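And then chain A:
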Amino acid sequence: MRQLGAALYKEWLLQSRALAQLLAVLVFGATALLLFSFAVGPNYELLRAVAPGFLWLALLLSSTLTLAESFQAEMEHRALEGQLLLPASPWALYYAKALANWLQLTLLGVALVPLMVALYDARLSRPLALLGVIALGSAGLSAPGTLYAVMTHQARSRQTLLPLLLFPLVVPVLIAAVKATSLLMLGDPMEQIGSWALLLATFDAIHWSLCGLLFGRVVEE
Partner candidate 1 sequence: MSTSGVLSGGWEFVTAAYVLSLVVLSTYSLSVVWRYRVELRRAERELRGPEESA
Partner candidate 2 sequence: MAPSVLAGRPSGPGAGYALLAFGAVLLAVGSYIGLFVAPSESFMGDVYRIMYVHVPTAWNALLAFTFGFGSAVAFLLKGDFKWDARHEAAVEMGVVLAGLLCCQGAIWARPTWGVWWDWDPRLTTTAVMFFAFIGILALRRFVEDPVKRATWSAVATIIAYVDVPIVYFSVRWWNSLHQMQSSPETVSAPFLIPLRTNAFGILFLMAGLITLRTRIARLRLSQEMAPPLPEAAR
């Protein structure tokens, strides 16, 4: 656990220095939301219906930027090998990275909500529940995303390879998160949100354990 704390502290230091990068990703996500709205046009009913979908698409696209950069610091200074030579388990490294990515994505999602409300005339009736859905969905993106970020960072053509690997995998996250968000924003007469949240939680539980388990094999020499 001490190792996890140390790794997390390292992540915190990195984030503070990479504030500019965070802002850039936020601007990217906001631009995406704006551009998507042009695909629909000023049809308010339609915009309200597609708002959840576009929010999550914007978040998904932004995640490729976040994840691709997440190992940048380690790779540039060959710090990854250094960390692994220390008697630190790779699990601490993985979970710290995944938690950092998760936090970034959740913050990004939350930051995009006001824009969505403004552009898409979305109704925001249950903000805490929405925060929960964003948190669950971001967790689903960051667990496998962090694992694939390590693999693809060293490979050629990493910019295309990361989304190519990640997107099919996170289809359940996209489906469940969009469904849950739209139930929260457009009404949930049959109380279905529980089952979608459960699907997200199940996906998260499976991948946070499986990817953590396999991370050791991915970084070993």
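Here, contacts are C-beta pairs under 8 Å (C-beta built on N, C-alpha and C of every residue); 3 or more make two chains touch, one makes a residue touch a chain; residues count from 1.
Candidates were picked such that all candidates are chains of the complex that A comes from, given by their letters.
Note that the structure is a prediction, hence the values are computed from the model and not measured.
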item: Touching candidate - 1 or 2 - for chain A as found in this complex; value: 2
item: In the complex with candidate 2, residue positions of chain A that touch it; value: 144, 147-148, 151-152, 154-157, 161, 164-165, 167-169, 171-172, 175-176, 179, 195-196, 199, 202-203, 206-207, 210-211, 214, 217-218, 220
